[in-house]
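Missing here: one protein chain of the complex. Every other protein chain is in place.
We just call them A and B in the order they show up, numbering each chain from 1.
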Amino acid sequence: MGTDLRLDSVSATMILVITGIGALIHVYAIGYMAGDPRYGRFFSYMNLFVFFMLMLVLGANYLVLYLGWEGVGLCSYLLIGFWSDVPANAEAAKKAFITTRIGDTLMLVGLALIVFRFGTLDFEAVFGAAGTVLTKDAATAIALLLFAGAIGKSAQVPLHVWLPDAMAGPTPVSALIHAATMVTAGVYLVVRSHVLFELSGVALTVVLVVGVVTAVFAATCAVAQQDIKRVLAYSTISQLGFMFMAAGMRAYGVAMFFLVAHAFYKALLFLGAGSVIHGMHDEQDLRRMGGLRRLLPITFATFLVGALAQAGIPPLAGFFAKDAVLEVAQHTGRAAVYALGSIAAFLSAFYLGRVLFLTFFGEPRSDRARDAHEAPPVLWVPLAVLAVGAATAGWLTLTPEGRLTGFLEGITGPTPAGQGVAVAALAAVATVISLVALASTWWIYGSGRVDWVGFRERLEPLPRAALNGWYVDRAYDTALVQPAKAGAWITAYVLDARIIDGAVNAIGGGVKLLADGGRHLQTGFVRSYALAVFLGAVTILVYVGVRS
Amino acid sequence: MPLDNIVFWVFAPISIASAIGMLLVRNAVHAALFLIVNFFCLAVFYLLLDAPFLFAVQIVVYAGAIMVLFLFVIMLLGVDSGVPIHERLLVQRPLAFLLGAAFVVEMFLAIRAGVGFATKAPAVFTANEGGNTQAVAKILFTQYFFPFEVTSVLLLVAAIAAMVLAHRKARTVTQAEIDAAAGEPDTEEMPVYGAEAAP
Partner (left out) sequence: MIPTPALEFRPILPEILLCTFAIVGMLYEAFARRPDPVPHLAIAIVGIGPAAVTAYALWDWSGPSYVLGDTVAVDRFSVVSRFVLLGAAFVGCLYYTHYASRDPGSFRGEFYPLTLFATAGMTLITAANDLIVIFLALELLSLSLYVLTGITGRRRASEAAMKYFLLGAFSSAFFLYGVAMAYGAATSTKIVGVAAPGIVQALAGQTGSQALALLAMALLVVGFAFKVSAAPFHMWTPDVYQGAPTPVVAFMGAATKVAAFFALIRVFDVGLQPLTWDWTPVIYGLAVVSIVVGSVVAIAQRDVKRLLAYSSIAHAGFILTGLTAANSTGIGAAMFYLVAYAVVTLGAFGIVMLVSARGEEQTSLDAYAGLARRSPGLAALMTVFLLSLGGIPPTAGFIAKVTVFSAAIGAGNWPLAVVGVVASVVAAYFYVRVIVYMYMREPAEGIESDDGVMPRIAAGVLAAGIVVLGIFPGILTGILEPASIVRW
């Protein structure tokens, strides 16, 4: 126990992602944040985040992990609200912090249960003894409580609501914390604790269901977003769902592989979006973009790589990653998972195609789009490097000896195998799905033959509902937030202010009166003092006399 | 009625009356004289209690030496008689009487319950074995020699205390100091120690 650290294949993979992508994003931020009055503070927060993130993945026990876990939560809060002079940003930061705290609190209960059962938080000790110490029910309880933490941190349904709002932070923050690293901590937690999840079985099913639901649900939301960063935020939630999907099927190596691939292309997409926003003078609305491929050629090229990678076009990273998940689902006989995963994949190709065509093709739809300018090298060099990564990260699985999953096998166990349709056929189907999705987006948004604005209006109220995340936020507000606020108001202004404070003030006033009275007894005359002494003496004597 | 009792009943009222008189008279000298009477009665009580040594000491030391000193002081200082007392808490005086009465009753009851009034404690006879004065000497120089020594320290402190309170320091400025001060024209004011302490 204590502050032990541990380096194994899983944490090594995480470290490489954090430091590698983190370094590129830092370089990018040099340009992106230039001129900000709190430039220094931004980088100190970012580095504090990297410190806590490394602590999280390097800890050899749940205590260190938890410290890192809370530390990254704090940094996330500080960075989302970095431009806190806009009240909405501060609100978003609070929302992110409080929402994840719900998961964190449950996770803390889970850790307490582990201490209670095992007397230690050390990974080796807990996983070694888990089989003998835990009953199935106890394992389920612990695993689900830990998973609650993961749900909060990785923005899974039903605690996903904070991540779209977290886009209020500077774009490098979104890329590093809310795409590549922090939000994947939940995946890391599940992979790290897979022994406990497997002991339970039920917990794994929950992970799978949450992953599938999130992947599809978030993808539907992403399709309707108007803000380029919110599209990517919902996209991230959806992709994290894929990772949990893999983990829920015991394919932890695949989950980690997905994590690595996703880190590359999602960071790339976010930074590309940042470059667009930068070039358009802080414009984020897709409806005011268009035709930017001529003005921002490098950004366009790199963004295209990222989008195609996530859409699942071979041989880019996303193709292999998504394919691996669907392959496991198909081969282990989970047809429903396979079908829903394919739908999510279709939607993800669709919304990325939408972003791509609305942003870079067609005619500029605003003055800002017409005046946009290409990013300086300090912004596009990291983009280029990430584009190379996003293009090639998938090859990690190509050769048997180079497989990332093989490297991780010592910790995660082998990827479940089974009988099913040939891998090549699955790949072909997936590619076709992606191509169809991209083609339909070209037809709707790129060809100019469809009035996509009118099309959207004809579909109302569906797009509006999807834009608003299917009103989950509003439901939470009505069902939970407002009653809680009302309760807090009653506690603060009725119970505390009137009843408790009133009582305290009354007592205080009474005591003060008594004090003044007592002060008047202190006349300053010796004879009065002597009388008090005498009074006390006689009182004691009478008491003793009466008693005996 | 034994002789003891007759003596007691004669002196007891005198002692009480003198004590009350001491409290009531306004003149300090008169009060001191009443106190001497009281001390004398007390000495008689010692005698009745088979303590002739204390009887002698009481008269010689208290009624004699100490009270004479007391009178000296009073006369030297010339205390005004009849300092007017403005009572602010009117309840004070009756309350004091009430408490005093309660105290006396309490003592009376407790002593009656404790040792009774009729008999002389038998311990007195064993303690006085071989004569009262010898017995006092024996106990004072064996068992109680340490308290006896402590008493000497106490008296020393009392002497110092009297000196400190009476002898307010008024330092005389020496010629050397005046010269030194004159040699330093910058010093505007010469420090005179005790200036503030003087009443």
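The rule is simple: contacts are C-beta pairs under 8 Å (C-beta built on N, C-alpha and C of every residue); 3 or more make two chains touch, one makes a residue touch a chain.
Only a predicted model underlies this, so the values are computations on that prediction, with no experimental measurement involved.
Q: Could you tell which one of A:30, A:343 or A:535 touches the chain left off the display?
A: With A:30, A:343 or A:535 as choices, the missing chain is touched by A:535.
Q: From the listed residues B:3, B:77, B:90 or B:165, report the one that touches the chain absent from this view.
A: B:165
Q: Residue-wise, where is chain A in contact with the chain that is not depicted?
A: Contact residues on chain A toward the absent chain are 508, 511-512, 514-516, 518-519, 522, 524, 526, 528-530, 532-537, 540-541, 543-545, 547-548.
Q: Which chain B residues touch the hidden chain?
A: Within chain B, the residues that touch the unshown chain are 107, 110-111, 113-115, 123, 138, 141-147, 150-151, 153-154, 156-158, 160-161, 163-165, 168-169, 191, 193-199.
Simple rule for what comes next: only the chains that are shown with their structure count from here on.
Q: Using CA atom averages as chain centres, what separation in Å is found between chain A and chain B?
A: Chain centres of chain A and chain B, defined by C-alpha means, are spaced 88 Å apart.
Q: Would you mind writing out the residues of chain A in touch with chain B in their complex?
A: Its residues touching chain B are 523, 525, 527-528, 531, 534-535, 537-538, 541-542, 545.
Q: List the residues on chain B that touch chain A in their complex, please.
A: Of all residues in chain B, those touching chain A are 88-89, 92, 95-96, 99-100, 102-103, 106, 109-110.
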